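With one protein chain withheld, the remaining protein chains of the complex are depicted in position.
Lettered A, B and C in written order, each chain numbered from 1.
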Amino acid sequence: MTTALFYLFAALLIGSALFVVLNRNPMYSVVALVFGFANLAGIYFLLEAYFIGALQVLVYAGAIMVLFLFVVMLLDVKPDKPRRGLVHLDRWWFAILVVLFLGLLLGIVPGAVRLITSVPAGHEADIGNVERVGQALFTSYLLPFEVAALLLTVALIGTVFLAKRKI
Amino acid sequence: MVVPLHHIIAIASLLFSIGVLGVLFRRNAIIVFMSIEIMLNAVNLAFVAFSNYHGNVHGQVFVFFTMTLAAAEVAVGLAIIISLFRNLQTSDITEIHNLKN
Amino acid sequence: MTAPIYLITLLPLIGFLINGLLGRFLTERQSGMVASGTVLGSFLISAQLTMGLMTRPGKNPHFVQTLFTWIEAGDLQIQAGYWFDALAAVMALVVTGVGLLIHIYSIGYMRGDPGVRRYFAFMNLFIFMMLNLVLADNLALLFLGWEGVGLCSYLLIGFWFQDESKARAGMKAFIVNRVGDAGFIIAMVLLYHQFGTLNIQQLANAAPFALAGRAFFTAVTLLLFLGATGKSAQIPLHIWLPDAMAGPTPVSALIHAATMVTAGVYLIARNSVLFTLAPATMNTIATIGILTAFLAASMAITQKDIKKVLAYSTISQLGYMFTAVGVGAFSAGIFHLMTHAFFKGLLFLGAGSVIHGLGGEQNIDNMGGLKKHMPSTHLTMLVGVLAITGVPGLSGFFSKDEILWGAFVRYEGFSWIWLVGVITAGMTAFYMFRLLFRTFYGQPRWSNQLHPHESPSVMTLPLILLAFLSILGGYVGVPEVLGGMNHFHHLLEPVVAISPWGLAGGHEASHFMELLAMFISTVAALGGIYYAYKVYILQPRMADELRDKLPGLYKLSFNKYYVDEFYGAAVVRPLVAFSQVLWTWFDDRVIDGLVNGSAALIGSGSRLIRQLQSGLIQHYAAFILGGVIVIMAIIYAS
Partner (left out) sequence: MIDMFELLAIIIKVLVVFAGTLVGIMIMTLAERRVAGFIQYRLGPNRVGFGGMLQPIADGLKFFSKEDVIPGQANRPLFLLAPLAVMIPALMTFAVIPFGAPMEIAGRVVKLQVADINIGLLYILALTSIGVYGLVLAGWSAGSKYPQLGGLRSSAQLISYELAMGLAIIGVIMISGGLTLNQIIAYQQETGWNIWKQPIAAFIFLITIYAETNRLPFDLTEAEQELVGGYHTEYSAFKFAMFFLSEYANMITAAAFMVCLFFGGWDVPFIDEAALGGWGVLLSVASFLGKTAFFLFLYILVRWTLPRFRYDQLMRLGWKFLLPLALLNVFLTGLVLAVKG
């Protein structure tokens, strides 16, 4: 059942991601992306990464995407107009590049991964729960953690500065 | 977990490519930004998959940091987009080229 | 237990920092006290170290102290270190001792000047740099001091920089010194290349066994001598020193008479081992030294500015010192350096006192009859003049005669160098007494508004002390022929190289010759005095008659042989003309052409490449993606 669930989530994730990129209305893109992230959270749960899954919903869906939603709503972004002019020509070689990239990615990565998986890996219990992640965060990753806190503070100040009309 | 690791990674690759697609083809700055988020999440997925496979927690810690970074990045990035929009009345990146010439 | 050497230099540095940074919080007097106090401290420590040196056993007693690794780049490693031996002791004592007296004198002389704190800061910095110069155990640190004193000299000559001519004089000194410094630097590079060290002792130990030939040493020593020529104002680089008199008189006394200008002599004495390996250089030094002595003396005869007379006299005396080291009488050169520091310091300070008393008047034509107005100054000046003249019993006599005797021995008899030396001695006597007579004797020629007065005791006290030193300073080196022990010579013997021509060679056998030479030079000096007396006191109109009778010679001397004009014509004007050409043709066409051409090239190139800079993020992202694809393709292929 988990396997089936995984493929379901994966399909929904890919589908909503494609929808984000391909449809013209930014509002739909945001909603689709929230939905996609919810599915990604589901995959995280299936991969026993409960904490990350919860964070995915809490931070990505609940905070980051709300911000996107606000911006789209407040700026009243109109759906894209069809392309005109010079830029039009770029589409072809952009497309070629993306196809090439995906082809190479799918050509290399699964093979490489299969090489890795041929070596059996050790397994620890309960890797996904908050306690384990928290322990790693506050011991081996303490400094990055503090730096991340600092980064957020800086971002906070920077955002206030940027968003204020007049300082 | 019954799903083979390389399937998950393939899905992550696909997701990443979709993000690239969005960055290359969309002109709306916000959508481009969202495509970048998709790319970040594709990498996160790979991290979690490997973390699950190797049975240790480090991959998830990385995802944690990516999320922190993404939060900071989105906050600042969207603030920039807002001030751009305020000044140029557009969020179409093909029309934002003041630094050209 | 002796004090650490670095304290000697540290104290003036502290004084410099206090006066330089916190000067505004100090009163004028406090500023002077700080400056003098730190120099006094240095003097006491130097004296204490010298005492320690006396009781130290060994052939060449010394203290050594390595402070820290100063420069470290690849193989190049230069330790900042101090080396305190007899030579350094003499120099340190002279610098701090005379420096102390001049600092004290300055408190009186500089009173009321708005820049007095700056003045004392520079003076302390000068003492610091000078001490680094004399105490350095390697050429690099010595060069630091060398440049440092040059800087201070520049700063102090142009102390009253509001006056453009004075600022220009500072500039001139700086630029002329640069010519010599170029030689110094090249010499250092050559030495480092050859020996892999700049430590003076290591160089001295290694040099006699070096594989390099005589030509190498000749080149190196000539380059070093070029440096010395610049710093010590020898022909042909002497032109800056008279102009340097633009600075405050105590500065002239300290820097441009007693200490800095003698650095060249010190440099040669310090590296005497290298110089003795290059006889050609030695001959050059002796020749240039004696020529300088003679020509400078002949210029001094006609100068009217009291400080200019002393400046040329200084050049002349420096010429004597170079003659001394040139003939291998290193200790005699240093001995004269010391006594000269005493009496020339005294003379300058006395001149300063006169200028002070006359409210800034420097022309001796406008002086005269000051004897009764400034008794102390007159008396001390008289002692100084007698000392420089070489009247038996005063310091100048002993040191000058040792030099002349060195020249006599070196060239085995009555050589032309010795002869010129004797003649110069006579001329020295003449122009010094001319100065004395014109200043203190005869009818007053100053304007009625002036009321000459004796200087305050803070100025006369150093004068009196220096007068005593000028009298007694010579007795540390009374030659054996006069029944003395020549302590000074024996003190320096282990430090300086033994001259290949040997001062002592056949010494006992020629006592008679030494006495005879001494007698001749004394007679020359006395003759000079008498002639001066005759010209300026007995027949006051004779001076003018002489001038009218020998207009060519007079003009030549008065205009300093037109050297400045010659440089103006031979160096400065062609340089200006050449620069003009460079500016109008080379710069405009070639350089600008190159620059504009390259700019145009880059411009057209960028116009091509700029097509890539579309300003579209997508294009950039696509380029990145392309790069990633290439990398991935390479991985995939391999």
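What we mean here is this: a contact is a pair of C-beta atoms (placed from the backbone, for glycine too) under 8 Å apart; a residue touches a chain by one contact, two chains touch by 3 or more.
In this text, all values refer to a predicted model and were calculated from it rather than measured experimentally.
Looking at the complete complex, one finds that the omitted chain is in touch with A. Within the complete assembly, A:Val130 is the residue of A:Leu106, A:Val130 or A:Ala163 that touches the hidden chain. Only one of the listed residues, A:Ile14, A:Met27 or A:Leu151, touches the absent chain: A:Met27.
Across the entire complex, the residue among A:Leu13, A:Leu46, A:Ala61 or A:Leu162 in touch with the chain not shown is A:Ala61. Remark: the residues of subunit A touching the chain excluded from display are 1, 27-28, 31, 34, 38, 50-51, 53-55, 57-58, 61-63, 66, 69-70, 73, 129-130.
Simple rule for what comes next: only the chains that are shown with their structure count from here on.
The chain pair with the larger count of C-beta pairs in contact, out of A-C and A-B, is A-B. Chain geometry summary: the mean Cα position of subunit B and that of subunit C are 73 Å apart.
With centres taken as mean Cα positions, subunit C sits 76 Å from subunit A. Multi-chain contact residues of subunit A, defined as those touching 2 or more other chains: 87, 94, 97-98, 101, 105. Looking at subunit C, residues 616, 618, 622, 625 sit in touch with two or more other chains. Taken together, the subunit C residues at the contact with subunit B in this complex read 613-618, 621-622, 625.
Taken together, the subunit B residues at the contact with subunit A in this complex read 1-11, 13-22, 24-28, 30-31, 33-35, 37-38, 41, 44-45, 48-49, 51-58, 60-61, 63-65, 67-76, 78-83, 85-86, 91-92, 94. Within the complex formed with subunit A, the residues of subunit C that make contact are 616, 618-619, 622, 625-626, 628-629, 632-633, 635-636.
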